[in-house]
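The complex appears here minus one protein chain, its other protein chains still in place.
The chains carry the letters A and B, assigned in the order they are written, with residues numbered from 1 in each.
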Amino acid sequence: MTRAPRKTAVRADDVATYVILAATVVFCLVPVLWALVTSLKVESGVVAYPPRWWPDPVTLESYRLVFQSNMPRYYLNSFVVAVLTLAATLAAGSLGGYAAARFDFRGKKLVLFLLLMTIMIPGIVVLVPLYLMANQVGLQDTYLGLVLVYAGWQVPTAIWLMRGFFESIPRDLEEAALIDGCTPFQAFVRVILPLTRPGLAAASMVVFIWVWNEFIIALTLTSSDQMRLVPVGLYLYVSSFGVEWGPLMAAVCVALLPVIGLFVVLQRQFVEGLTSGGTKG
Amino acid sequence: MRRKQQENRATGRSGATRREALRGAGLALAGLAAGAPGRAFGAPAVGRKVKLVYWSPLDHSQPNPRSRAEKRMVDMFRERHPDIEVEVQAVPWQQMDSRVIQAAAAGRAPDVAQLSTYGLPLHIPARSLQPLDGWVGKRWTKADWDDFVLPVSNTTYNGKLMGVYWNSLLCSALWYRTDLLEERGLGVPQSWDELGKTAAALQTDRRVGYIIGLSKDGNAIGLTNWLIPAFWGAGTEVLHEDGRAAFDNEKGARALEWLSDMVYRYKAAPPSIVSTTRDQMIDAFAAGTAAFTHLSSNVVATARKGQFGKFLGIAPSPGPDRGKPLPALVTGKFLVMSKDCKEQEAAGLFIEHMLSPEAQLVNAKLAGEPPSRKSVLKDPWFQTPEAADMRIQLEYMADHPHPWKYHSKNNFLGDLFAGGAQDMIQNRRPAREILTEIAKRWNAEIEL
Partner (left out) sequence: MLLVNFVPLGYALVYSVYRTEFVRRVSFLGLRYYLRFLTDPEGLNNVLRTFQYVFGSLALALPLGLLIALLIHRVEKGKTFFRTLIILPWIVSQIITALTWSWLVNPQFGPVTYFVREGFGGAFNALGTPTGAMATLVLANVWHSFPYPMLLILAALQTVPREAIEAALVEGASRWTRLFRIRLPLIRNTILIATVMMTIHYFNMVTLPLVLTGGGPAGATEVMAIRVYREAFQLFHVGYASAIAVYMFLFNILFSVIYVRILRGEGHA
């Protein structure tokens, strides 16, 4: 194989790559852009046919309505619950995932399978029991109740995710660390954990977004305005008087921001994970 | 002693026949200003600090007219009873009934709740409520009891008052586009046949003639709000006294078949109505992509805000025969006291306040909600142009009443009707066959 033709082939591939990616971006963006455009329309232009592709006039009225309501409080609630859940889940998930990937112990298969089974439980069927239990122990309508349930639901996912990442790290690395005189825990924290940053970042995304968007548990385990989470707040725009599309879409756009922000922050972790990866050191 | 009084009143109430009560309602409404005695309710304080939790489908922090109206109503109560704290918790309307039942099972149901229009009967077998007797209307006269637009027997179960109407709600009226009819010089359709033909005539590439939603979404009210009165208009009841299906006959089939005709014979409605939801009906009308639809009084204000809102015309729902509109299906949201309410005294005062003429008037003026009390209609506001929509609907309700009490398994019935109607349109099956199947499944369900 000569060098020159390969280069042109690569260039053609690059074009194809960008075309496919651009098409995917369009596919991904259209519904979100539609939400954004809708949120900027005046009320009488929201539902119109033929559809109005551009808000004319552009108005921030819908956003004003969102910020005048209790929505800001719901954003705060969702944020608090998501961060607490994330902390609990990542701690348990990375330790558990590491143990699952590295240590052999009696009944490991069973434990792993039980973990997987928890993910398999259909969420809708445990709602009523969860509600009754939360009331019995006084955790109904509290942050703690939500965090406990969310963490309980997400830790198995996190363990399974992290286990995949730990397993893709060569064992020689820790063995080397152990030979250098590290305890297993030190080896884990100093050597392995930094290597799984991409994994941690991915798990964080998974957990955070899940909590941020979760609807039916939030609906069941909260009742007061002080505790309500964003998805339930959004759902209140789908009233028995029809859907209030303008404020709903404005609230959706605001709800997307923190997650996009989180993702932008975690991108750096991906990149760091990439550059620090490998066994060169 | 109180118990004795209660019993007397209860018997007095059930003694009046349903027809009498209805006629009463009709007369008072038709006259509008004729005037049953309006009463300002006394405001005795409970005497100590108490707190009530009220579950409403309205998020009071939202700046929309409905939320603002109810917030105003509650604020009036707070001003009057500084010793009673009311915490309002918003619950999405689709989930209200199941959440109240669930909460009651955990012993944590709210003191007072506003149930959906078909919700109350569900809570009777669920045992999630307590009777209002002795707490609501302690000082009311017979005139006060007769003041309800819908008969009190509607909310009475086993001789006990289990709820009261928060508003009146006309479930289905004909919505049409005034501009389109004018343009063509057409009159408002007076029968099913006319509606089919007119709708077909107004159809364009960008606009369907008629839209209705057969989706099961929202307990299928997009369909049943029209279908129940359509059964009546065609000459059959929906259910027998014992709850068994009464719609399974030629008359019932004629009503259901009309939907099929709209799609296949008049070609005035698209087959996509099988998956259309009620929300989409509202939006379609607001967007000007439907010339006719059937919708309820509580969404008029929403549709008015759309691009074509100013061209919305409302008329009695036509029936099979010209000039004989369908009877009006009228219900309302319910105010109830849950079984877990310990502050019955305060809760009773709160419910009485929400029914008071002042509060009902606020709801009518700000939110366009027809009042649940006839005496409220005396207010001059109801004669203003602003109240035009409401007048038409109130007159329809008054002129064409029909007794109706939702069955406790209404959700199941709605589900069956929606599934059956979808099947009929999708697979072009005869309505009679579908109704027989539905009747069989319904009868089996209630005998369970």
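Keep in mind that, in the parts below, a contact is a pair of C-beta atoms (placed from the backbone, for glycine too) under 8 Å apart; a residue touches a chain by one contact, two chains touch by 3 or more.
Bear in mind the structure is a predicted one, so any value in this text is a computation, not a measurement.
Among A:Pro57, A:Gly107 or A:Pro122, only A:Pro122 touches the chain that is left out of the view. Residue B:Ser275 is the one among B:Asn249, B:Ser275, B:Gln344 or B:Asn443 that touches the chain missing from this view.
When the whole complex is considered, the residue among B:Ser215, B:Thr236 or B:Gln393 that touches the unshown chain is B:Ser215.
The hidden chain makes contact, of the residues A:Gln68, A:Thr183, A:Ser224 or A:Gln267, with A:Gln267. Chain A meets the missing chain through residues 14, 17-18, 20-21, 24-25, 27-32, 34-35, 47-51, 53, 113, 116-126, 128-130, 132-133, 148-149, 151-153, 155-157, 160-161, 163-165, 167-170, 195-196, 198-199, 201-202, 205-206, 209, 212-213, 215-216, 231, 234-235, 238, 243, 245, 248, 252, 255-256, 259-260, 263-264, 267, 270, 273-274, 277-279.
Contacts to the hidden chain, counted on chain B, fall at residues 95, 98, 101-102, 105, 122, 125-127, 205-206, 208, 211, 214-217, 219, 270-277, 280, 283-284, 287, 289-290, 409, 411-412, 415, 418-419, 422-423, 425-427.
In this text, only the chains that are shown with their structure count from here on.
The touching residues of chain A, counted against chain B in their complex, run 43-50, 65, 68-71, 128, 131-132, 135-136, 140, 219-220, 223-225, 228, 232-233, 235-236, 238-245, 247.
On the chain B side of its complex with chain A, the touching residues are 55, 57-59, 61-64, 66, 87-93, 95, 99, 102-103, 105-108, 110, 116, 206, 218, 279, 282-283, 286-289, 298-299, 301-303, 305-307, 309.
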